[in-house]
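Yeah, one chain of the complex is gone here, protein chain that is, but the others are all in their spots.
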Amino acid sequence: MDNLYYTNYSYLAWVQIAFVMALMATILVSISISKRRKNLYIRRISGLNAIDEAIGRATEMGKPVLMVPGIGGLDAISVQALNIFAYVTRTAARFANPIRLCVMDAAVYTVAQEIISDVYRKEGLQERYDPDSVRFVSDRQFAFAAGVSGIILREQTAATFFMGAFFAESLIFAETANSIGAIQVASSTQTTQTPFFIAACDYVLIGDEFYAASAYLSREPVLVGSLVGQDFAKLAIISVVVLGSLVTTVQRRGSTGTETVEVQGQSVTRPTFIKPSELVMDKIFNPRPPEEASK
Amino acid sequence: MSTPMPKTSFAEKLMAVPSRALYLVLAIVIIISVFLSRPLPNQPNPPAADFYTALMKMPADKVVAVQSDFTNSTRGESAGQLEALTRILVRRGIRFILYAGADPQAPTVATNIVERIIKEEKAVNPSLQYERNVHWVRVGNFTNLDNTARLFQTNFREAFRGREDNGVDVLGTPPFEGINTINDLGLYVNVTASSTLDVLIGRLQFTPTTYDGVPIRSKLMAMVTGVIGPEAVNYYKAQQLAGLVVGLNGTVELETLMGRGLEGSKEAASANNAVVIDGRPSVAKLEGNSVGRGSQYYFALHTAMGLLILAVIVGNVGTALQKSKRGGKR
Partner (left out) sequence: MRDFEFWKMAVGVICTLGLYSVLYRETKVYRFFEHMFLGLAAGFSLVALWTETLKSVWWDKMVGQVDAEGKVTSMGYPLYILLLPIGLMAYFVFSKKSNWMSRIPIGIILGLWAGQQADNWIKTFWPQIYGSMKPIVPNTFDPIFVPGGAANIPNAVYVTQAVNNVIFLVTLLSVMSYFFFSFEIKSRFLKGTTTLGRWLLMIGFGAIFGSTVMTRFTLLIDRMYFVFIEFLKTNFFS
């Protein structure tokens, strides 16, 4: 029975559900607004300038642009990375700059090929599309790392874009490209790999900036809408945290009385303070049956 | 790329040290260090102390679920953690269920370590009774942890139906006696090197309890590598984990606590040389040898980190000198 108390959303637990529902509703409403109004505002993050700068540099040097959409499977992250790469490819195609897109997953490979050839077709530059520019290298993490490093070294890529879910291979890529002086823009959805990119790359999109860049460049209503909706969600969470801190601070101010206790054989009189379990916020955030709440 | 310089300066010589030379120096330093390995002083932090406290305060007749998700790729950190955990469980006579939720290789890696530790413990203490399928049981791997963990939450026992260990139905073994829901477990320990901990955090919810007066908000505890440690700390801080061991440092902290015990004040610790963390409950030390893989590697880790810091300083001095020679900002 006690197992159920905490999983059946009894007592004050409806607050949790209501809060999450509200957040989800905000995002859904934003998406539907974004579908109707095409020009929903998104701030241009400075990382986007770095993307343009990197492509410009590669064009000046006449050397290829290398892109890697992470090593994850076909999911939201790799598709968003491919959105950014479509923009990179469009710019590169206009200046007849060669591109290299290396993937580790067979499903991502198929989608990447579609997207890239589509970019060339839409630009009316089909003759510039090289089917070999999208490459499946290997599906083994470090074999893939070795393969991509080889391409970077052999083709002396002037600009490299590493965006998506990267793991232990992140530093291998970044170091290799750094060693040949390529200008690098990177982003990992894995917080633990971001520091390595920061250490070795010229510009790094941190955390959510990756999704923002993808939404900004693709103007896809679902992406733009969910980004705007998430801002409202963040605002809601910030408000809850600030409010909660203030309420907790007020509740915990001053002592509630004094008590005399036996500590290591000595009788000590000391002030008492409110217990965490008696706080309003604790009751809301840790719902439990009334008889247990009073303990 | 770079403009030719008339003469190589000291800064350029510094920056031009080939990486092979650095690898060689690192290898030599580490090899010498593993031979010269010696115990180093260590002050355990609250996450490891909570881990040890929960395990030691838990009644010995409770069962612990050990989800071991690492493979040999992170043997350096994770093996030492599982070894220390196994020693505590075996010496206290606590029964446990061993399984994995990540990699098919993980159960085999964990089983080898557990069997070796039990053998070592029996060599020291021949009267020790600790047998497979009696005191512990190996279940194997669960694929698709996202959904399996949800089944753990709704019906823990059902998730193990039909599983065998050495031809024995695991549900019939003593560790599964009286285990129906996830709250029947004493503690749930995840030894991991990947994001399986995130999956468990998002799916498992335990009823708060107290062990010997120590409040346990969630029965979930974790032993993680240094790579995912920074993320796991958030869970510990939000009391989603009852205890946390991070990386080699955490292993050494746990081994220190096993060897010395824990006290809440200096006065209390003066008699028994226990580790002091203010305000903590008193926890006994674990009889027997507590020096494990963590303490054996700790000295080498220090020398290697020392070398790294030196390399960072040299690299920065080199860059600064180069910049000042070129006479400008980058």
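Per-chain residue numbering starts at 1, and chain names A and B are given in the order in which the chains are listed.
The rule is short, and it goes like this: contacts are C-beta pairs under 8 Å (C-beta built on N, C-alpha and C of every residue); 3 or more make two chains touch, one makes a residue touch a chain.
Here the structure is a predicted model, which is why all the values come from computation and not from measurement.
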Filtering B:42, B:74, B:111 or B:173 for touch with the omitted chain leaves B:74
Check each of B:34, B:60 or B:284 against the chain that is not shown and name the one that touches it. B:34
Residue among B:9, B:45 or B:205 that touches the chain left out of view: B:205
Touch assignment to the omitted chain, from B:186, B:229 or B:259, lands on B:229
For subunit B, which positions touch the chain that isn't shown here? 20, 23, 26-27, 30-31, 33-35, 73-77, 79, 104-105, 107, 140-144, 146-147, 150, 161-164, 167, 169, 172, 198, 201-205, 225-227, 229-230, 234-235, 237-240, 246-249, 264-268, 276, 278-279, 293, 296-297, 300-301, 304-305, 308
Which subunit A residues touch the hidden chain? 16-17, 20-21, 24, 40-43, 45, 74, 106-107, 140, 143, 191-192, 194-196, 198-199, 206-209, 212, 215, 227-228, 231, 234-235, 237-238, 240-242, 244-245, 247-249, 252-255, 263-264, 266, 268, 270-276, 281-282, 285-286
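Here is the rule we go by: only the chains that are shown with their structure count from here on.
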Along subunit B, where are the residues that touch subunit A in the complex? 1, 153-154, 181-183, 205-207, 227-228, 230-231, 267-268
Spell out the part of subunit A that touches subunit B in their complex, as residue ranges. 2-3, 5-7, 181, 191-192, 264
